[in-house]
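The complex appears here without one of its protein chains, the remainder shown in place.
Here is chain A:
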Amino acid sequence: MIVRQVCMRQSRQLLALNRPRVFSRFLSTDEGRFTSIPEIRSASEPEQYSRDASKQKFRSLGSAVKEPYEPEDILRNPPTPGDITLELLLASQTHLGHSTSRWNPQNSSYIFGIREGVHIISLDVTATHLRRAAKVVEEVAARGGLILFVGTRKGQKRIVVRAAELASGYHLFERWIPGSLTNAQQILGHCEMKVVNALDEVLPQFSNGKNSTAGAGGAAEEEEGAERPALKPDLVVCLNPLENVVLLHECALNNIPTVGIIDTDADTTKVTYPIPANDDSLRSVGVIAGILGQAGYAGQLRRLREAEHGRLTYSPTFSAKET
C-alpha cells in the first residue's frame, strides 16, 4: 500500500527559513531505518572562507525556496530499500526507456507503453525487481560475501564508490580488465589481501609477506610465502551491462550471480537479477545504486551484530592451517 505524503508541503509554519530538512520520501512499506549511516562530512575550512559564513549574511534576503533539489543528496544520503516508491522512481527518471526501434523484444514484459516514440518502463515492475535485488545484496552482505559494484560510464565513479563504501564492498569505475576472473592469478595476483576475524579486524599473524598489508615482523621479507589464490566476488552489481559484456560473461563462467540495470535495449538474459530501469540517466543510476548500497549496509550491520554475540553467519573460508 502506498501512503502519500500528508500536509508536509502545504504547512505555512514549515516555510520558515531555518527549518530542518524534512525527508520528502514517505515509506510505503516501513522496513526500518538504520542508524549511523556514514555520511560525507562537510569541509573543515578556515572560518573566513566558509560557505556557511557567507550564507548567514544573506539568509534573510530573497525568496524562501521550499524543498530545494540538491543533486549531492543522492550521494550524501541515499534512499534505503524501504524508501522505494513509484514517486521516487518516477522523479529519478527510471521509467524512461529508449526509442521503440532500438528495443529488445525479450523485455516486453517490463514495458508499460510508448510515449513520444520512446518505451516507458513499468514502474511497479521496476520496484519489484529493485526490492528483490536489494534483498539479494543484503543477504550476501549478511553472509560475508564480496560485493563488487561496477559502473564504467562517465559520471558513475562517485556513485559506485559511494555504494561500495556503504556496503563495505568493492568498486570498479574504469574499464574491466578481461581475464580478471578467468585469468585471475595473472591479473590480480599481485594485489594485496588481508585475513580478518568475524568482526572484520585484521589478524596480522596470518599475513604472509607476499599478499598482505600487515607484515608479520621482519621475517616476512625473507620467507617466501606462497601466493594465495586471487579472490573472486560473490555478487556483481553492474550499472551498465551493455558496456560490460565481457565482465558478465566471465561472471557466468565462474558461477557468480549478477545484478544489472536492464534498459529497454539491453539483454535481460545476461544478468541473474535484472532491474528494468533507465541506465542512461545518472540520477536513476544513482538512486538504484544508493538503494543497493544501503541494502548492503544493512546486511553488514546485521552480520557484525551477530559477530558481536559470538556467532558467525557463514562458514569460515580461511582456516589457520593455510599460511
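In the analysis below, contacts are C-beta pairs under 8 Å (C-beta built on N, C-alpha and C of every residue); 3 or more make two chains touch, one makes a residue touch a chain; residues count from 1.
Note that in this section contacts and distances are computed from a predicted model.
The complex includes a chain that is not drawn, and of the options "Molecular chaperone MKKS", "Related to pig-c protein", "Small ribosomal subunit protein uS9m" or "Sof1-like protein domain-containing protein" the UniProt name matching it is "Small ribosomal subunit protein uS9m". Taking the complete complex into account, A:197 is the one of A:108, A:197, A:254 or A:269 that touches the chain left out. Per the touch definition above, the residue from A:119, A:153, A:171 or A:270 contacting the chain not shown is A:171. Touch with the chain that is not drawn comes from one residue among A:90, A:114 or A:320, which is A:320.
Mapped onto chain A, contacts with the missing chain fall at residues 43-46, 49-51, 144, 146, 148, 161, 164-165, 169-172, 174, 176-177, 180, 187-188, 190-201, 203, 206, 212-213, 228, 231, 233, 309-310, 312, 314, 316-320.
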